[in-house]
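Right, I'll just put the structure down here and ask away after.
The complex appears here without one of its protein chains, the remainder shown in place.
By written order: A and B. Residues from 1 in each chain.
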Amino acid sequence: MPSRFQRFTKENPVDFIIQNVLNALQWGSFYALIALGYTLVYGVLRLINFAHGDIFMVGAYISFFVAGFLLGPIVGLSPVMAFVVTVPLTMALTSLVGVTLERIAYRPLRRKGAHRLYVVITALMCGLILEYSNLALLGASRLKFPELIEKQIWNLGGVTLTNLKVMVIVAAILVFLFLQWVVTRTRVGMAMRAISYDKFAIPLMGIPIDSIIVVTFILGSGFAGLAGLLFAMSYPVLEPFMGMLIGWKAFIAAVVGGIGDIKGAFVGGFLLGFIEVGVVSVFPSTYRDLFAFTILLLILWMKPSGLFGIPQSTKI
Amino acid sequence: MKKYSLNMLLIVFAIGLLFAAHFRIIDSYIQIVVMTIGINIMMSTSLNLVNGNMGEFTCGHAAFMCIGAYISSILSVFCFGTKFGAPLLPAASVVIVFPIILLIGGAVAALSSLLVSVPSFKTRDDYLAIISIAVNYMIISAIENMDFVGGSRGFQGMKDTVWAMIDIFDGPWMLFWVINFTVFTVWVIRRFISSTYGKGVNAICQDEVAAEIMSVNTNKIKIINFMVAAGLAGCAGGLYAHIIGYVNPQSFNILKSTEAMVMVYLGGMGSLSGAIISAVIFTGLLEVLRSQAIVDGLLSPITFMFPDWEPSAGVIKWVMIPLLLVIVMQFRPEGIMGNRELGDVFPKLKKFYRFK
Partner (left out) sequence: MAQTLVQTDSTPVLEVRSLTQRFGGLTAVNDFNVKLLPGEMTGLIGPNGAGKTTVFNLVSGFYQPTEGQILVDGKLTAGFKPHKVTALGVARTFQNIRLWNDMTVLDNIRVAQHHWLGYGLFHSVVRSKRYLQREAEIAKEANELLEVFDLQKFADELPKNLPYGTQRKLEIARALSTHPKLLLLDEPAAGLNSSDVKDLIRLVRWIHENFDVSIWMIEHHMDVVMDLCNQIKVIDFGQTIAEGTPDEIRNHPAVITAYLGDDNI
């Protein structure tokens, strides 16, 4: 297999850059979609939902079973139709998982007024439970995602583009625009922003705080599910720990962008995509994680509140 | 005389253990369990310094264990092993050099804690969590890229040091060292934290602004606290490496860090005796759940309904332990001991010990 440097000499450098930019955009789209979920929940609840990366994994698995079922003998849809139905179904079911998690694990602690730390630890543990339950129930063998959309490859100049790649990028952008609209133009969105400022005043204003939180989790988990489906279609091998590393990285991306800010999550996710693809195009791929984490940490060190975040200072 | 009862009891217990191990009264499996308890005590009490006493939220403690494990293993092989050429030191010196090697591993781990402690000056708790996780991943990733220590395939050869010790005297050396270092860890932590100097750590936790204005050099104390915690974890790593005889970067990933966290939060943040008790319980639980029979028994209602499902103990363990901590968080979030020590809960015990 030709190394990237060999390709570099065969292609002209502009194509090389454009190709990598497209790869970065696609790769970053996954991070952005997952990071959006982290940032929504953090923005509203000040909670790092450490289980979110695993909700992404659950979404991927749900999409696998849903697609398998729809393609199977009982329903027997065509692959394209199966895809069309799988998308909303996956998102809905993944939202359900997220909301259930909130209901069972986080809400009781919130009701008790428990220290934030305890909720974070609970989140971390729930993530582990999801991973290992998956491993226990489905075994260690990896699952192969069925092909739903026929891969169409377009060659523009020296650059290859697949329809799937375009779909992922477009999906991320659409989700971002949708969430921006929700948060700035709808009453639910306003309530979400209000909760992040002052949790205690909200019920006094007649806003049902629990419902808003449920909406937050529906949105965050739903889009994580979408990311899971798209990821499964792009890299069709599923395994129980697929959410772990991606989840951590997406979370860091959200923080680098400025946690609590949707723009920040989006930018952070794509930034991470660019960093990783950039590193791998020059260095051996084993250095990818090392560089990614180091660069993200450096950014955080220089601007602790993240790129779009508002510095929070303690009143002395 | 009564005041030294606990100390004497511990010494008798330790000698008894060594005796039993030497004369094969207890088999090597039990020895390994005991040693694991010791290492877990070291990990949980050292993490407790940072996450409990200082109230920070770090999630990457295994990184320091990793550094200690690798540094001490490399030194070990240089001094007494054959992997990098002839051994540098005579085999007879191993009894004195081995603890020094472990301490050097700890010292390097302590230095590396600067990666996490310096950012902690400017950041709030959530951010420090990220930084510590990132550092954990970075260190593992860095080692995986270092081929001269085996990269992701792992590193071995330090067992030669253990053989060298056995050549001198055929006894349970690793058990001996684990006992010593565990006692050392608890001793150092206890003395540090109970001094007025160490109480500066608690002051930072309870009100950092007040600590700063009341003459506590908060940055320096944070650095020192992290260093002590990381250094002791590094020693634990070195011991772990020499017991198993093989290290691999993935043994020190976020799962190992989570183990340490479970012990700390189960025991109670800031409670030394809590951390020790929970380390013992946790290790015990892990061993119990290792038994396929017990796991099968626990899950029998479910397997009855789904007879095709064969849960593996190694996997179910990692469902039950997080579940345990979730339940603890729901019903007793302050952990077993809260932030109190055993002497506070059972005042009569104070008659029997005096830790100076």
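Things to note:
FYI, contacts are C-beta pairs under 8 Å (C-beta built on N, C-alpha and C of every residue); 3 or more make two chains touch, one makes a residue touch a chain.
Keep in mind that what you see is a predicted model, and the values were worked out from it rather than measured.
Screening B:Val228, B:Ile243, B:Ala275 or B:Leu289 for touch with the missing chain picks out B:Val228.
Within the full complex, the residue among B:Asn7, B:Thr82, B:Gln206 or B:Ser312 touching the omitted chain is B:Gln206. Within the whole complex, the absent chain has one touching residue among B:Ile41, B:Val216, B:Met263 or B:Leu289, and that is B:Val216.
Counting over the whole complex, chain B has residues 187-188, 191-192, 195-200, 202-203, 206-207, 209-219, 224, 228, 339, 356 touching the chain that is not drawn.
As a convention for this text, only the chains that are shown with their structure count from here on.
Rounded to a whole number, the gap between the C-alpha centres of chain A and chain B is 33 angstrom. Partner chain B is touched in their complex by these residues of chain A: 42, 48, 105, 108-109, 114-115, 117-122, 124-126, 128-129, 131-133, 135-137, 244-245, 248, 251-252, 255, 259, 284, 286-287, 289-290, 293-294, 296-297, 300-301, 304, 312, 314, 316.
Across the interface of their complex, chain A is touched by residues 57, 59, 119, 122-127, 129-131, 133-135, 137-138, 141-142, 144-145, 209, 254-255, 258, 261-262, 265, 309, 311-312, 315-316, 318-319, 321-323, 325-326, 329-330, 333 of chain B.
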